[in-house]
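With one protein chain removed, the remaining protein chains of the complex are shown where they sit.
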Amino acid sequence: MTPSVLAGLTGAALVGLGLYGLILHPHPLRKLLAFNLIGSGVFLVFGIVARRGAAAGFRFDPVPQAMVITGIVVAFAASAIAVALILRLSMESRNVTLDPEVWTRPNGGDAT
Amino acid sequence: MNELLLAAAGLIVLTVAIGLARILRGPTDVERLMAVQLLGTGGIAALLLIAYATNVPGVEDVALGLALLAPFATIAFINLLDADQGDAEV
Amino acid sequence: MTTLLQLFSVAAISAGAFFFFAGTVGLLRFPDSLTRLHALTKADNLGLGLVVLGLLPRAENTLSALKLLVIWALVLLSGASTAQLIGRALRRGRK
Partner (left out) sequence: MSVLPVLDVVLASLVIGVALFTITARDLFASVVGYVAYGLLLAFVWIRLYAPDVALTEAAVGSGVTGVLLITAGKRLGALKNAAPEMRPGLSLKILTGALAALVAGALGTAILMLPDPPPSLAPEAAAAASGAGAGLENPITAVLMSYRSFDTMLEKIVLILAVVGVWSVGADKAWGRAPAPLRQSRPYAPMVLLARTLAPVGVLIGIHIFWTGADAPGGAFQGGALLAAMWMVTMMARLAGPPRIDAQWLRMAMVAGPAVFLVTGLAGGVLAGSFFAYPPGIAKPIILAIEAFMVLSIATALPMLVVGPPSERPDQ
């Protein structure tokens, strides 16, 4: 198995792990973390296309790599927005969970 | 010669892996912090060895970045722990 | 690269790998967090120093060699000071 295929499979496994965490964790920050895990898995899958596409005298394909770099920064910007929204949500509601049952409970039902 | 570099890298990666498993298990949060420290030193060594053996150019710059970022993350974690314990002055 | 330098490189890298190994043994065997921190920061920093020393003769040019040394210096600085910070956090946590 070549290193690029191995890295691609790792990326696929990471996407699966992240998806699992994204669905199951009630805490929004943990969800965000899991989402970032999916993101990096996707970048890895994308990156091995870069390695497989070695052509034109390069050891790698620079196009997907450059796009992964852009993608990492954009993913961070999106995470920052998500964090700001989560903090604001908790400030408004004194609550940090996304569980709808807690939301409908009287007195906000403090999560702690 | 390259095989020797890779063997050394393999040994270091293996010890880092075992160390990570030990530290991340805890029991305290502070102990988990050492994981970043462990990767900062062991990781950089393994990175340099692998890159020199496989001829990746410009890897010193990556290692420099890692050397800067490991303490950066640790300071942030320490700040969080301090806040957790009341952010009191000592 | 002369044979002597090559020999030196091999010896230094092997010694470096050994110290990483020793650090992890300490990490696994030592009884409490403070001693584990000790094993981690001391042995690993020495190990990295030896690895850097062993790679120096293989560096492409002077700038690369200089960068290798700066990497080690940075890790030494951050290792020493973050070990202090972690140790203090450990002590506060125990109280």
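Here the chain labels run A, B and C in written order, and each chain numbers its own residues starting at 1.
We adopt the following convention: a residue touches a chain if its C-beta (ideal position, glycine included) is under 8 Å from a C-beta of that chain, and two chains touch if they have at least 3 such contacts.
All figures in this text were calculated on a predicted structure; none of them were measured in a lab.
Among the displayed chains, contact with the absent chain in the complete complex occurs for A, B, C. On the side of chain B, touch with the chain left out of the figure occurs at residues 3, 6-7, 9-10, 13-14, 16-17, 20-21, 24, 26, 29, 32-33, 35-36, 39-40, 43, 46-47, 50-51, 53-54, 56-59, 61-62, 64-66, 68-73, 75-80, 82-84, 87-90. Residues of chain C that touch the chain left out of the display are 70, 74, 77-78, 81-82, 84-85, 88. In the full complex, the hidden chain is touched by chain A at residues 1, 3-21, 23-27, 29-30, 32-34, 36-37, 40, 43-45, 47-63, 65-70, 72-81, 83-88, 90, 96-97, 99, 102, 111-112.
Please note the rule applied: only the chains that are shown with their structure count from here on.
Shown here, the protein chains touch in an arrangement that is not a line, ring, star or fully connected set. With respect to chain A, maximal separation of chain centres occurs for C (centres as means of Cα atoms).
When each chain is reduced to the mean of its CA atoms, the one lying nearest the mean of all protein CA atoms is B.
Work out the mean CA point of chain A and of chain C, and you get 32 Å between them. Between the Cα centres of chain B and chain C there is a gap of 11 Å. The touching residues of chain C, counted against chain B in their complex, run 6, 10, 13-14, 16-17, 20-21, 23-24, 27-28, 33, 36-37, 40-41, 44-45, 47-48, 51-52, 55, 58, 60, 64, 67-68, 70-71, 74-75, 77-79, 81-83, 85-86, 88-90, 92-93.
Taken together, the chain B residues at the contact with chain C in this complex read 1, 4-5, 8, 11-12, 15-16, 18-19, 22-23, 28-31, 33-34, 37-38, 40-42, 44-45, 48-49, 52, 57, 60-61, 63-64, 67-68, 70-71, 74-75, 78, 81-82, 85, 90.
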